[in-house]
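Inspection log for the structure reproduced underneath, given as structure tokens.
Yeah, one chain of the complex is gone here, protein chain that is, but the others are all in their spots.
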Amino acid sequence: MQVSFTPDEIVLIVQPKEKRGSTAETVRGIASLGAAEAGELTFLGNPKYRAEAAGTRASVVLLPLDYDGVPQPNQLHLLVDNPSVALAKLCSRLEQLLWPKPAPGIHPTACVDRRAKIAISATIGPLCVIEADAVVGERSHLQAQVFVGRAAKIGQDCWLMPGVTVAAECELRNRVRLQPGVIVGSDGFGYDFVGGRHEKIPQVGNVVIEDDVEIGSNTTLDRARFSRTVVGEGTKIDNLVQIAHNVTIGRHAILCAQVGVSGSSTISDYAVLGGQAGIGGHITIGRGAKVGGQSAVTFNVDPGAYVNGSPAISYMLGQRLEVLHRRLPELFKRMDKLEKLFPADDAGERG
Amino acid sequence: MQVSFTPDEIVLIVQPKEKRGSTAETVRGIASLGAAEAGELTFLGNPKYRAEAAGTRASVVLLPLDYDGVPQPNQLHLLVDNPSVALAKLCSRLEQLLWPKPAPGIHPTACVDRRAKIAISATIGPLCVIEADAVVGERSHLQAQVFVGRAAKIGQDCWLMPGVTVAAECELRNRVRLQPGVIVGSDGFGYDFVGGRHEKIPQVGNVVIEDDVEIGSNTTLDRARFSRTVVGEGTKIDNLVQIAHNVTIGRHAILCAQVGVSGSSTISDYAVLGGQAGIGGHITIGRGAKVGGQSAVTFNVDPGAYVNGSPAISYMLGQRLEVLHRRLPELFKRMDKLEKLFPADDAGERG
Partner (left out) sequence: MQVSFTPDEIVLIVQPKEKRGSTAETVRGIASLGAAEAGELTFLGNPKYRAEAAGTRASVVLLPLDYDGVPQPNQLHLLVDNPSVALAKLCSRLEQLLWPKPAPGIHPTACVDRRAKIAISATIGPLCVIEADAVVGERSHLQAQVFVGRAAKIGQDCWLMPGVTVAAECELRNRVRLQPGVIVGSDGFGYDFVGGRHEKIPQVGNVVIEDDVEIGSNTTLDRARFSRTVVGEGTKIDNLVQIAHNVTIGRHAILCAQVGVSGSSTISDYAVLGGQAGIGGHITIGRGAKVGGQSAVTFNVDPGAYVNGSPAISYMLGQRLEVLHRRLPELFKRMDKLEKLFPADDAGERG
């Protein structure tokens, strides 16, 4: 990444509430507090690292308003409401260099069915396949080797990275970003056990992905048995997540990496599922509820609740039980001691 | 999905044992009991939802034989042996519309080595790669962007969806269905630790997938170190599952999403592995055994057994321990109380 910002340019972009010190360096890199060198910019985003801010060698430091330290020589402190958001503003300038806007048009190596409808401002990259009756909206970008199946709909300003598959009749609304290898619309996993064999239950619904959803690499979303599997507006899904058939995910939810959601479950608005959590079938995670990483949820979770563990229980109860669990050796010793006070004829019963 | 069935057509397809009521509506959609509207069909598949059947607004309802409710006006009840199977019959009609039979032939953009053998009735879709000495059988369908490596064999009536990889020398028998992104025949994960480095153990076996197997999207199956990794007839594997080298999976097993099976283990016929379960290396899961979701199995499991937990133990024992675990706060209180009856000089010993 070619980075080059003068201190003045940075001030213009992040609009600090306060400036302390100054530097003559041009910023040519971004790094963490501990790793940054002269000529680089750093930031204090996580309070955990506050102690490291004083010693950083960075030339420009983004800091929270309540930071009371003093800059070193040739170092500029910029105090802002939210150093993480300020950094994001800088990085979105860099992002435009990383991903230059592609020219509209259909690459000559793409296979586009003549019954597909491609907006004039869309970009269809090399070696993409678009089947009959599919639709790609204005300014959407299919980067390379993307597959869009029969009658699938891609809205406006979407970005499908290399190797994405959107199967027949599935629908992406607007500004949907799919990282490489995402599969939208594979068959749901449903069989009837008949005569000693698993007979396939046809999966004839689809997947609908609403506005502003982002989905991580190699994540899979199955089409509904009938009707639709839904991912609501603004929801963000990380890598290698599994969304089963007929799942409904609400708006602005967060699903971390390697989460699995079983069939017909509902993840409500603003819910947060930690990495590797598993959600059973036919259950509901309430609005704003939090599920800890690696938890296994097998029952409905109330709105706003925080559950954890496998099987999941309330976070507070889980913490308490965990503490007592680690005191089991002590408890067994105390039991032994008490029993010695009352010698009985039952020694044989003990494990 | 364009759905259109008259009530008479539905009766003809599902062959009900009993009809109650009638409707004049053409069915134009399928939905769950709670979501269905007039003009749609619904079904009672899971007894959990029995109470919702009475209030559904669907025009046609598939019900089990023992259902004793009365249809609403302009509503048709069809009583069948298995509502889920009856719905599947309807949906398989729809499936033919969703996935129209492709014309046989090799798409001009496919790269097919001249030493590959492609059956005359097979369909090789756009941008597929088929290497030398590979074989594709009658009526098999490689949808798009599929890779079939050197000397790999695809049997008859297989369906490989977009982005599937079948590496060199692997073998699919007949009627195998691979969802998008499946990898068959990546290298097994094996290294010898020599001189402070991990030296690769060559993986020169293959993967054999028997008749009527279905494998979910982005699932990975590694080739054997030597000999073969096997998936037995009729077994169904969900999305994002990992099958390591030299694993043998029997017939008609079920592996739910995100399961991992370590090297050289055996999953016997009719076994069922719940989502995110992990199976250690060199162990055997007996015929018809069940492993709960998110369990970690590190020892052989008897035929027909049901194990659960991480580490996995018998389901019944696990349930009992879980109940007692949640009673730990009570147990510690009882201990405190008893000890108070016998004040001793040992307070310092307690955690």
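The chains carry the letters A and B, assigned in the order they are written, with residues numbered from 1 in each.
Here is the rule we use: contacts are C-beta pairs under 8 Å (C-beta built on N, C-alpha and C of every residue); 3 or more make two chains touch, one makes a residue touch a chain.
Worth saying up front: this structure is predicted, and the values here are computed from it rather than measured.
Chemist: Tell me which of B:Gly181, B:Gly234 or B:Gly250 is the one touching the absent chain.
Modeler: Checking each option in B:Gly181, B:Gly234 or B:Gly250, the one touching the absent chain turns out to be B:Gly181.
Chemist: Looking at the full complex, which residue from A:Gly39, A:Gly69, A:Pro104 or A:Gly234 touches the chain that isn't shown here?
Modeler: A:Gly234
Chemist: Considering the complete complex, identify which of B:Lys17, B:Arg115 or B:Lys200 is in touch with the unshown chain.
Modeler: Among B:Lys17, B:Arg115 or B:Lys200, only B:Lys200 touches the chain that is not shown.
Chemist: Under the stated touch rule, tell me which residues of chain B contact the chain that is not displayed.
Modeler: These residues of chain B touch the chain that is not shown: 109, 111, 127, 129, 145, 147, 149-150, 163, 165, 167-169, 181, 183, 186-187, 189, 191-192, 194, 196-206, 218, 220, 222, 225-227, 240, 242, 244, 246, 258, 260, 262, 264, 276, 278, 280, 282, 294, 296, 310-311, 313, 317, 320-321, 324-325, 327, 330-331, 333-335, 337-338, 341.
Chemist: Please identify, in ascending order, the residues of chain A that touch the omitted chain?
Modeler: Per the touch rule, chain A residues meeting the hidden chain are 1, 29-32, 35, 46, 48, 82, 84-85, 87-88, 91-92, 94-95, 98-100, 107, 109, 125-127, 144-145, 161-163, 179-181, 212, 214, 216-218, 234, 236, 238-240, 252, 254, 256-258, 275-276, 293-294, 310, 322, 325-326, 328-329, 331-332, 335, 338-339, 342, 344, 346, 349-351.
FYI, only the chains that are shown with their structure count from here on.
Chemist: Just how far, in Å, is the C-alpha centre of chain B from the one of chain A?
Modeler: About 24 Å separates the centre of chain A from that of chain B.
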